[in-house]
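With one protein chain held back, the other chains of the complex are shown just where they sit.
Read from first to last, the chains carry the letters A and B; within each, the first residue is number 1.
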Amino acid sequence: MKVFLLLVCFLVAGIVRAQHALVIQSDFGTKDGAVAAMRGIAFGVAPTLSIFDLSQENTPFNIWEAAYRLKQTAEFWPAGTVFMSVVDPGVGTERSSIVLQTQSGHFFVGPDNGTWTLVAEELGIAAVRRIDEKTNRRAGSDKSYTFHGRDIYAYVGARLASGKITYEQVGPLLEPQVVRLPYERAAVAGGVLTGAIPQLDFQYGNVWTNIPDSLFDEIKPAFGDKFLVVILHEGKEAYRGVLPYVRTFGEVPAGAPLLYLNSLLNVSFALNRGSFSQKHGLASGGGWTVRLERAP
Amino acid sequence: MKVFLLLVCFLVAGIVRAQHALVIQSDFGTKDGAVAAMRGIAFGVAPTLSIFDLSQENTPFNIWEAAYRLKQTAEFWPAGTVFMSVVDPGVGTERSSIVLQTQSGHFFVGPDNGTWTLVAEELGIAAVRRIDEKTNRRAGSDKSYTFHGRDIYAYVGARLASGKITYEQVGPLLEPQVVRLPYERAAVAGGVLTGAIPQLDFQYGNVWTNIPDSLFDEIKPAFGDKFLVVILHEGKEAYRGVLPYVRTFGEVPAGAPLLYLNSLLNVSFALNRGSFSQKHGLASGGGWTVRLERAP
Partner (left out) sequence: MKVFLLLVCFLVAGIVRAQHALVIQSDFGTKDGAVAAMRGIAFGVAPTLSIFDLSQENTPFNIWEAAYRLKQTAEFWPAGTVFMSVVDPGVGTERSSIVLQTQSGHFFVGPDNGTWTLVAEELGIAAVRRIDEKTNRRAGSDKSYTFHGRDIYAYVGARLASGKITYEQVGPLLEPQVVRLPYERAAVAGGVLTGAIPQLDFQYGNVWTNIPDSLFDEIKPAFGDKFLVVILHEGKEAYRGVLPYVRTFGEVPAGAPLLYLNSLLNVSFALNRGSFSQKHGLASGGGWTVRLERAP
């Protein structure tokens, strides 16, 4: 009887324990089989593991975009969630393979190539460990050099998320730092806010800045107030306009421009039911900056 | 011992209960992180919940298409399934946020903006409740006005699907009705069937009408019979042809046209291994109608 109860206990525990998700990001696209191969490895490690996509459609080789996607989503998953990200133009070269633990209790598995820039800043670095490929690599993968996502990251990510290994068993501790991509910080001085355009809202053409609501609050905005917005590319003016600050798109007529806080509470610009970026020929990333102040 | 058994019971029940799926539809696309943020909220509510995509690639702002996708899929999921749909150009404006319960036992979570037109008709309205945002909104989301999909719908959808709240706890009962998009009903008179083209079969270019098999049966079709099909756009003839009624595409040569019942048992037109809509420049939605009778 006791044996039986222990068995039940063990079975139940095995199921209940696997309550941390593995969330996968890559630039492999969904027409190919590469993502399914990674899912298969993870499922083979732990059949009760919950496996999700962040996105598999990152722009190929665009590490900055991958970094932004993680910032955009990680905080909405519970502590313990394991993210793996494979945007890895340097696969097989000397960049390290690491697992970052943040102070928020999330884990991030993949190459240390800048991908972790934004989550390291926003969620805080708790520890960094190098993946020990002797103990944490899919059996039989030693002749494969170009698919660490399948052979290492999916394998170790699934083992960590399912509790088959502890964080300590990932590998040796490194200095608590990650490779950081450079970018322009948001700032305020003399009533003028400055910042960058880290990402567009692709699907709708909205323009997202990296100016947070806390900084915006310093110039004491109220809904309905008007702001002068200047967007620059490599220092040259690409857009200039006066936009009303609104709660939500429907407060201006269809086609009209507006300033709002996006879902990450960053200052953003849009047209109601139109594409702000397309209309004005705007993009995001290196060289794109913004300046913002109360309309005169 | 009893405590132990109760504990086991509780654990098992917790797992077994979460047998209703949450099925997510949006127009956010899969290049962005918005869908992953919604999945994270839902997973955080209930780690054993089964979370699926309907599609995240609805045409932006196209409420009619969202309505059709729900009609196309809901009946193939078991009763108790919770669908959330976020095609919501009016987010933050006065449209209500509701949960519709259909007579078929399915639940539909999202804005009351026309999205529920077709499932309300086909599955029948059992009840409509307004989402009480005081009790059913993600903690800490009160400064976010533009992402109800993440802050409200994923949260309440996951709570409902996992049994953490009952349907009654969603919020107060409303009148049992939803906002309906207008469209042309299918009809038969004097041996002539008329209807609309609510949707194309995108991937293959087949043309789907809203004429059901039950109406088609009134003109007593037999496989092999020929039918005169006229497709109109804004009342002007866009296509005229005589098509054989067949069981399946392979019964005509490659490239030849045919009339068949699609997977929803609606009268449809196609080319075997070709694109009927592309060849003849046809589309779907408002203004597209069809007339059908036995070939003379």
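Note that a contact is a pair of C-beta atoms (placed from the backbone, for glycine too) under 8 Å apart; a residue touches a chain by one contact, two chains touch by 3 or more.
These figures come from a predicted structure and were not determined experimentally.
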Residue among A:Phe147, A:Trp208, A:Phe227 or A:Trp288 that touches the chain left out of view: A:Phe147
Absent-chain interface as seen on subunit A, which is shown: 4, 8, 11-12, 14-15, 27-41, 43-44, 47-48, 51, 60-61, 89-93, 143-147, 150
Chain not shown, touching residues in subunit B: 5, 8-9, 12, 15-16, 19-21, 23, 30, 50, 52-58, 68-69, 72-73, 76-78, 81, 201-204, 213, 247-251, 260-263, 265, 273
